[in-house]
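I have placed the structure first, in the form of structure tokens, so that the comments after it can refer back to it.
In this view, the complex is presented without one of its protein chains, the others remaining in place.
A and B label the chains in the order they appear, each numbered from 1.
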Amino acid sequence: MEGGVGIESHLFMDLILDLLPILVKMLVGFFVVLTTTAYLTLAERKFSAYMQDRIGPNRVGPFGLLQPLADGVKFIFKEDVVPNHVHKVFYIAAPALMLVPALLGYVVIPFGDSIELFGRTITLQIADVDIGILYILAIGGLSVYGLFMAGWASNNKYSLLGGLRASAQMVSYELTLGLSVVGALLVYGTANLRQIVLHQTEYWTLFGSIQVPHWGIFLQPLGFVLFLISAFAESNRLPFDLPEAENELVGGYHTEYGSMKFAMFFMGEYTGMITISALTVTFFFGGWHIPWIEHAGLTHNVVAALGVLAFLAKTACFLFLFIWVRWTLPRFRYDQLMSLSWKGVFPAALLNVFGTALCLYVLRRPM
Amino acid sequence: MGIELIRGDNFMTTTLASAVNWARKSSMWPFPFGTACCGIEMMATLASKYDMARFGAEAVRFSPRQADLLIVAGTICNKMAPVLKRIYDQMSDPKWVIAMGACASCGGIFDNYTVVQGIDEIIPVDMYVPGCPPSPQALMYGFTRIQDMVQKGRGQSLTATAEAVPVLPV
Partner (left out) sequence: MIVRKPQLSLTQKLYLPEILRGLMITMRHFLRRKSVTYEYPEKAKPVPANFRGLHRLIQRPTGKERCVACELCLTACPANCISMVATDPNDPNVEKFPLRYEIDTLRCIYCGFCEEACPCDAIELTPHYEQASSRREDFVHAKSRLLENNQFVPEGERISRVKTNETYLRV
């Protein structure tokens, strides 16, 4: 009997050792994403100020670094109003439905290579799912429920219009978002995000000596542009922020929301931005891969650590692009948005898929 | 809510209250109620040259439920009064009100049957900013006064702070 207990405790230890890294990764990931979300709001305010020759928040802490804290505390201690005329269940559920999918998205994104720790190999990814792309698209598709549920439950004409716009826009652009990555999927031959990044760590050799990494941007330039446009529309950022167009719809779908519920919509938007930036990096910019670092002669763990930093830096570049575009471009008109989707991006994405398939057929044909 | 009601000798609650007040004053998101020329000066206050963003107050919310500070900038006529009252009621506590300019404060030159003689006839006002219209810096002075008030935990929407009205000197 004693031996049996020993085996059981051994299994238990194994279970703990297997679960512990996952839990640590989840907690760290959660912390990093939420902190980035908070400071992204400050970055948005500071960068917009610089672009407009202003100074931006600078009264709380050095360079206004405590501004997100002040905003958060203010929101928490503000009166939480549930108006009388709303559908209470949906009204309260909507912000959560917006924030949770945004937070779930980053789970399958590989943020680094594997590291060797205490004789164990730990992959720097929370869940290595074989259908990572499908998971992301499915989770991203859920966030539209939050939007139109908020719009409908608020029982307010501006909210309803915002919700309608949100659902139409997100359904249209989800299609183009999905189609624009199909080309990349054909090239990589897998839907596993880790495998996609590993595929991008290989090199072409040009002119005998120059090595060019297999990054998706070189393989799918048109796919990248279409993906980026759809990503802007999916995350409801300017120039496609029609669901919350301030000067037409007051606040759009979140008009009737105040205090922490509104803050959750706010966080959902920014978290969605982070997820979609990370996804762009994973698909088209080699994820954690730093080109030519294999020749530097560093140990595996150091390369992996540098890779994480590279991944964060690349994602930050795309987050900056989101902010940059927002403070440059005016909003599209609604018909322009729809015609861009159905007459511009959608046919181009289809063309991209067929073109890629044709190229692959010609190149990979058995001779 | 409720924090500001807990006063007294308890170190913890008073410290928490001051921390919350600090957050509230550092992140006052205004609701712009610009009905006249004062609205233009208010926009100038938010724009590059004066930049109210430095106080963390540039996040203009057009939905009253998300705003902390109602800036009434401009003439409020009798037809507009119910709208203003409703906007004020829709704002969630704690909230503060700036009456910007002569018209919002007391009717200004429009002492007639169509204009509300000061928005304090319908909603409580925390800060009057005189001028016609006040210069952006005058509005910012009023805003910093409101911030001081918030830090001290005062404001008509929080607690009634009836102060003795001084006898006017002749």
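Going forward, a contact is a pair of C-beta atoms (placed from the backbone, for glycine too) under 8 Å apart; a residue touches a chain by one contact, two chains touch by 3 or more.
All values derive from a computational prediction rather than experimental measurement.
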item	value
Among A:Phe12, A:Tyr50, A:Phe63 or A:Phe354, the residue in touch with the chain that has been omitted	A:Tyr50
Identified contact with the non-displayed chain, of B:Ala23, B:Ala36, B:Met91 or B:Val129	B:Val129
Contact residue for the chain not shown (choose from B:Thr15, B:Asn78, B:Thr114 or B:Gln137)	B:Gln137
Chain A residues that touch the omitted chain in the full complex	47, 49-55, 225, 324-325, 327-329
Residues of chain B in contact with the chain not shown	48-51, 54, 102, 105-109, 111, 118, 120, 125-132, 134-135, 137-138, 140-142, 144-145, 149, 163, 165-166, 168-170
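The working rule: only the chains that are shown with their structure count from here on.
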item	value
Distance from the mean Cα position of chain B to that of chain A, given in whole angstrom	38
In the complex with chain B, residue positions of chain A that touch it	45, 49, 52-60, 64, 66-67, 69-74, 77-81, 246-247, 250-251, 254-259, 262
Interfacial residue positions of chain B with respect to chain A in the complex	1, 3, 19-20, 22-24, 26-27, 47-48, 51, 53-56, 58-59, 61-63, 65-66, 68, 92-94
